[in-house]
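One structure is given here, and the rest of the page talks about it.
Note that one protein chain of the assembly has been removed; the remaining protein chains are unaltered in position.
Think of it as A and B in the order they're written, each chain with its own count starting at 1.
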């Protein structure tokens, strides 16, 4: 098969495509659309919290916003964006012609748009959208839920199906389609992190599916999984949820680790330090992620032995994560660094993610978590790891590979402006939330006591700044695609290594129809 | 795979374009929306009101099944046309293995839930253990036994329960556990275990015959496997009938009924699926002479699936019926 273009043009090209690059592109645009939607919900949250009192929304709607914001960001924005990246980059990085199962790949994507359309449309249905938080604890999400919960449940099934198929595809590709000579220990870090992420996904998405199935039965068929009256237990829900939920947060961050591990060596002009230990650290994080889930549940009334076990296990995660952070820094050490936008975002990532990690370690200490739990301190923690972690690394990835994708160079000053405004806006939004949490402000409330006013106002202003900076990002990307400076250098970045930089720029529709020989 | 030569890769077949995914996606989506609407009508709806839920569901489901049929047919045709490289076949293998792993995790949830209620929350409700020692206040008179024939609600009476009334959760009249040695021959789960275990053996024999190039033997043993599969489903049906009409055991019979039907129900559903998959392979083999000793992915995948379903049953038999 030659390097010719798509078989069909127009809309049907995208609908019927089996090409990993087309599918990757669709994932990326879809996830950006979801990012805007989730961001819009966040803006409503922040606008309502600008001042005490109820100004723009009713409490009922506020809860729907919080829930939809969390769900859309996690399942609609972050996860699909990294799947899109995997689709684009993994075949090019390991010298494969495409993903292993191309038609299924298309199915994995096309399940998502109708699913999120359905989720979004529940906002307009009677009873309103899901309003029980993205963690949807029973019985608030069962006996006391709005009728639309049934659509939510089937939506989760569909998302799970999509993720499982996508992950199977990635595993099959990585295991089976590596170019000759591309041994496991020669694979780029991004491929490694995705291989492990895919494993995590296949392990925990079915757990989530099982959980919502139990909810479905409790709601419609009178089972009593989560009702003490029939011999069940609402806390069972939480155990199962977090058995899924904790690995889920590493599903979000591991590909981000992978991205940063690609970018830092490029701009430090020095190979990644401690490649082997990076691989082992990633695997250890994945393993540990299965045995720490109840650190989200320190206050549910577990026996003390359980608390201790989960506390110790959780603290341990700091060790392999630390190894990663140290390796990145040592990669920079004595390099010859330049600071193009991808590098700025990567350094921002290392800095802010580590701060989020520190608060994570604070949260892991059960007795102190009795004070932090369900307060804004937790909100601050997870936005440090998810926004400054996942979203920053995703921005870095887009700037880094955009020239390869479309053969045009983005505008560097605009990119840098995007970074600096994001950096300032982000910290202004989420740093004060630590203080709010410590001073006693619970999360998921539409209105608050007067002593929390000042930091909330600050946080809201920061959120608007951070949100606006994303307009700049969108503008820069679109401008690059339609009117960027063309570039045809195979290696966009001086220090870049890897197979993806050996193919022409822009990457042709089919790459590596004949596999390269890797030495 | 790094040892392979370049020529293997050139044979790699990437379909140019395909309408399959979008059809499956849309019909699957619509089927689930229909199903959700049916459930909502059932639970929250006004029974007098006519809705189109069943119509949407049925049409979409039929279309979904058609699209899936076309999809599988396409892959089979492609393979028989020799378009699939050895590598692609290996990808199919990997895909099936990980799919089964995901199914394992799905069942793990329900086994885990069973373990949790039996060992932790059940005793806690009865005021046992460190985490439960105060629950006597809420559920006086409730004692924990498994199978749970008397729910906490039964123990205190629905109008006296301290939590808001979420509906009736009454325990069953009888349960499905081991009925004692004298009744063992009337104990259907035992028969089902025997049936399913032997079907795993017959499936394996069919595989051996296939590898030996003995089509007749393969068809025979595969046919027996399929028959055993459907017999299992029938016996399960009889057992459910007994549960409903003689034992007063329903999904809503407290946590025992919940876990019992969730586990056996999903398992039964998987048996139907597996038996159907095997049936298709049998038809392919008996009518169209598909499969060679070297190339029989469809058969192999279905039989893996079958063995998996069998293993789940063993777990079920142990943890749901015996222990």
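Observations, loosely collected:
In the analysis below, contacts are C-beta pairs under 8 Å (C-beta built on N, C-alpha and C of every residue); 3 or more make two chains touch, one makes a residue touch a chain.
Heads up, the rule we're going with is that contacts and distances are computed from a predicted model.
For the omitted chain of this complex, the UniProt record lists the protein as "Cytochrome c oxidase subunit 2", which is one of "Cytochrome c oxidase subunit 2", "R-phenyllactate dehydratase beta subunit", "Urease accessory protein UreF" or "NADH-quinone oxidoreductase subunit J". Contact with the chain that does not appear here is found for just one residue of A:157, A:295, A:373 or A:404, A:373.
Residue in contact with the omitted chain (choice from A:184, A:333 or A:420): A:333. Residue A:63 is the one among A:63, A:162 or A:223 that touches the chain missing from this view. Only one of B:65, B:134 or B:322 touches the absent chain when the whole complex is considered: B:134. Contacts to the hidden chain, counted on subunit A, fall at residues 52-55, 59-60, 63, 66, 131-133, 137, 139-140, 143-144, 227-229, 233-235, 268-277, 299-301, 304, 307-308, 311-312, 315-316, 318-319, 322-323, 325-326, 329-339, 347, 350-351, 354-355, 358, 361-362, 365-368, 370-371, 373-375, 434-435, 438-440, 442-455, 495. Mapped onto subunit B, contacts with the missing chain fall at residues 121, 124-125, 132, 134-135, 137-139, 152, 159, 162-164.
To be clear about the criterion, only the chains that are shown with their structure count from here on.
Our note on geometry: subunit A versus subunit B, Cα centroid distance of 31 Å, whole angstroms.
Touching subunit A in their complex are the following residues of subunit B: 1-6, 9-10, 12, 14-22, 24-26, 28-29, 32-33, 35-36, 39-40, 42-44, 71, 87-88, 90-92, 94-95, 98-99, 101-103, 105-110, 112-113, 116-117, 120-122, 124-125, 129-131, 138-139, 148, 151-153, 158, 161, 163, 166-169, 250-252, 254-259, 261-262.
By the touch criterion given at the top, residues 1, 6-8, 12-13, 15-19, 97-98, 100-104, 106-107, 109-111, 114-115, 118, 139, 143, 147, 150-151, 153-154, 157-158, 164, 167-169, 171-173, 175-183, 202-207, 209-211, 213-214, 216-217, 219-225, 227-233, 235-236, 239-240, 243, 301-304, 510, 513-515, 517 of subunit A touch subunit B in their complex.
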